[in-house]
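Removed: one protein chain of the complex. Kept in place: all other protein chains.
So, subunit A:
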Amino acid sequence: MTATVTEGRTERLERVSAATRTFMSRHAAMTPTFAALVILALLLVGAEASLRGDFVTPRTISSLLLDNAYLLILAVGMTFVILTGGIDLSVGSVMAFTGILGAQLLGSGVPAWLAVTVMLAGGSAIGLLIGVLVQYFDVQPFIASLAGLFLARGLAFVVSLSSIRVEDTGVLWLQQNRIRLGDWYITPTGILALVVVALAAFTLHLTRFGRTVYAIGGNEQSARLMGLDVARTKVAVYVISGFCGGLAGLVLTAYSGAGYPRNGIGTELDAIAAVVIGGTLLTGGRGYVLGTLVGVAVFGTIKTIISFMGAEQSWMQIIVGALLLLFIVIQRAIVARAERRR
């Protein structure tokens, strides 16, 4: 009797440990994402403790999504690009350009649906340009997207040198309408951002296109020899990133109630930082878009903590810098271990 019980327990233990092993061998690449989750939890618990229970409230958490919706959208687009081993420096400027363009169009009486379409198309077009440069002219992604950055920023100033207020009720509704559940709330911009995450996760994991994105990051030459459509996929990830730039432009315009040509200077770096903190390898091929969600949450939480403490925002950059260093070291260690095993 006792023996059977013990045996049952050993069996169960073995099953659990086998399941763990299977999980680990399948998802070793998730380790940095778990690390980011742990850090997020530590941040929340630490802030809650030191701020005497004023921090983790439905209000703060809800506003975290609201305040960072634009960054989340940019970071999702950036995840696609980084997974292929590329980089897109243009997204902050694209966001500013499409934002000011949209505000200008709305101000001159263009209907909201058309203005939004133009914003999304404009962002995608700049992404397409970068993608074509990278794929067909063999330009380094860094350089090609740097050109995109200057182009979009310049175009933003061409549209207007100063900020343009947005009066369109449809666009402002995206920000002002709050769907409430007790003290929790979510805005249409937040929903939009989460839908983008869900769509991206679906695309990356359950379509051939998504797996090709990972394949290119793993080994572009192999992906080509395996007969995958490398060229089209590489262009497409920059188009996606540009599209996300346009969408972020819309969200930011709704958020701030205006378009401003100096918006988003350096935001591309915030997006890259969020992606890396979320566990995506800068060399490509490994990472998760849900990790990017965690990365943005870490990023936003640090920002909120600092403003709660009334400290200088410059600390934000120092802390993010330190975190980035930490994560890059973790990733190096994982890659080095993977290489040793071979």
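The rule is simple: contacts are C-beta pairs under 8 Å (C-beta built on N, C-alpha and C of every residue); 3 or more make two chains touch, one makes a residue touch a chain; residues count from 1.
Note that in this section contacts and distances are computed from a predicted model.
Enquirer: Which name from "ABC transmembrane type-1 domain-containing protein", "Sulfurtransferase-like selenium metabolism protein YedF", "NADH-quinone oxidoreductase subunit A" or "Sugar ABC transporter ATP-binding protein" does UniProt give the chain that's left off?
Expert: The chain we cannot see is, by its UniProt record, "Sugar ABC transporter ATP-binding protein".
Enquirer: Using the document's definition of touch, tell me which of A:Gly77, A:Gly99, A:Gly217 or A:Gly278 contacts the absent chain.
Expert: A:Gly217
Enquirer: Give the residue, chosen from A:Gly259, A:Gly285 or A:Gly300, that touches the chain omitted from the document.
Expert: A:Gly285
Enquirer: Using the document's contact rule, name the residues of subunit A that touch the chain not shown here.
Expert: Looking at subunit A, the ones touching the missing chain are residues 22, 25-26, 28-29, 205-208, 211-212, 214-215, 217-219, 221-228, 285-286, 338, 341-342.
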